[in-house]
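Presenting chain A:
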Amino acid sequence: MTIRTLITAGTLAALSATTALADVKVGMITTLSGGGAGLGIDVRDGFMLAVEQSGRDDIEVIIEDDQRKPDVAVQLADRMIQSEQVDILTGIVWSNLAMAVVPSAVAQGKFYLSPNAGPSALAGRGCDPNYFNIAWQNDNLHEAAGAYANDAGYTNSFILAPNYPAGQDALMGYKRMYDGELGGEIYTQLGQTDYAAEIAQIRASDADSVFFFLPGGMGISFLKQYADSGVDLPVVGPAFSFDQGILQAVGAAALGVHNTSQWSKDLDNPTNIAFVESFQAEFGRLPSLYASQGFDTANLMISAMEVADVDDQDAFRAALEAADFDSTRGDFAFGPNHHPVQDIHVRKVVQEGDVFTNVIVATALTDHADAYAAECQF
Partner candidate 1 sequence: MFPPIPKSSKSIWGADMLNVDKIDLHYGAAQALRGVSLTATPGRVMTVLGRNGVGKTTLLRAIAGRNAVSAGTIRFKGQDVTRTRSEARARSGIAMVPQGREIFPLLSVKENLETGYARLPRRDRSIPDDVFELFPVLKDMLGRRGGDLSGGQQQQLAIGRALVMRPDLLVLDEPTEGIQPSIIKDIGRAITYLRAKGDMAIVLVEQYFEFARDLADDYVVMDRGEITLAGAAADMDEDEVLRRIAV
Partner candidate 2 sequence: MSMILLIEQVLNGLQFGVMLFVMAAGLTLVFGVMGLINLAHGSLYMIGAFAAATVAGMTGSFLLALAASLAAAAAAGAIVEVVVIRRLYARDHLDQVLATFALILIFSEGTRWLFGSFPLFLDVPDWLRGPVSLPGGILYPAYRLAIIGVGLAVALGLWALIARTRLGIRIRAGESDREMIAALGVDISKLYTLVFALGAALAGLAGALVGAIQSVQVGMGEPVMILAFVVIVIGGIGSIKGALVASLLVGVTDTLGGVLLPVAFAQIMQPSNAMLVGSALASMLIYILMAVVLVVRPSGLYGARA
């Protein structure tokens, strides 16, 4: 059975609502249409690849498209919890959607395994024993970028991010680790596509480096315009603007940029090598950060299924906490708030043949946990 048929079967199962003989029923809510669909598709494909490779036939996955809209995500979650009676929810890419869905899902006794979004509200006081984040807390990659800036000897960074909670967290995260001065600090508009004004300000400043967090199309626009502006200060950012899905659209403009990530396709461990190879064979493209996170999420779930019944919540939760699975990142462990404690690497954008991709050049933070863990009380 190929993954495509699995996905189709999952969707059909959701449509026909026939009860298959599955021991674990997973509801995946992710973004499959609209502007951010590339991320959701990668999460889904990574997740389903792991399910297929496990060879288990006791996992039923219901996949639905949230269209990147919180209200749609909430409706889907309600349906999955109430009519489909799923055991586990997963898949959400965006923090605002996660904030709309997760608190109510865990309050109804479901497990939520986050393959991407890690808002601080769910890591600190709002943490929940049934909520696990397999990717990162939102601040982590920005913190690593700040740490890298210190290592690279930058003392005057110009930093920018969109004016919304994750953007503010990003600048906060960078500043948490970064020791130097700020040559400038700008909040752009969410969804902004033209950065000429910001680039002019960077040009006019006396900064020695640029840090930016501009996910999705915003990052593509910024990088292309920056490369064309003649400003040649070194650029640092989190992996989101340099990931496999969008690097081809940025092209040579991204070459040489350093970015921080907990995963890279050249991480040298057997799980990752096998993952990259099988993902490419199955889907005909290189996996992204998001695909690796989807893959790890499924493998974490499967590892828990090996030792515990999902209906025995305490046992299953303990099995998840143990995180006894082979992660594409190598070592993987959960902190006390069910968020990862992991290494975060520095990657550099390179060109391999026709393909733009990343290679690891350094490790910015080792066994790094998030800043909110202490506030979490189960």
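Keep in mind that, in the parts below, contacts are C-beta pairs under 8 Å (C-beta built on N, C-alpha and C of every residue); 3 or more make two chains touch, one makes a residue touch a chain; residues count from 1.
Behind the choice of candidates: all candidates are chains of the complex that A comes from, given by their letters.
Computed from a predicted model, the values in this text were never measured in an experiment.
Novice: Can you tell which one of 1 or 2 makes contact with chain A in this complex?
Specialist: 2
Novice: For chain A, which residues are in contact with candidate 2 within the complex?
Specialist: Touching candidate 2: residues 33-35, 37-38, 41, 163, 168, 185-189, 191, 193-194, 196-197, 200-201, 203-204, 216-218, 220-221, 224-225, 228-230, 245-246, 248-253 of chain A.
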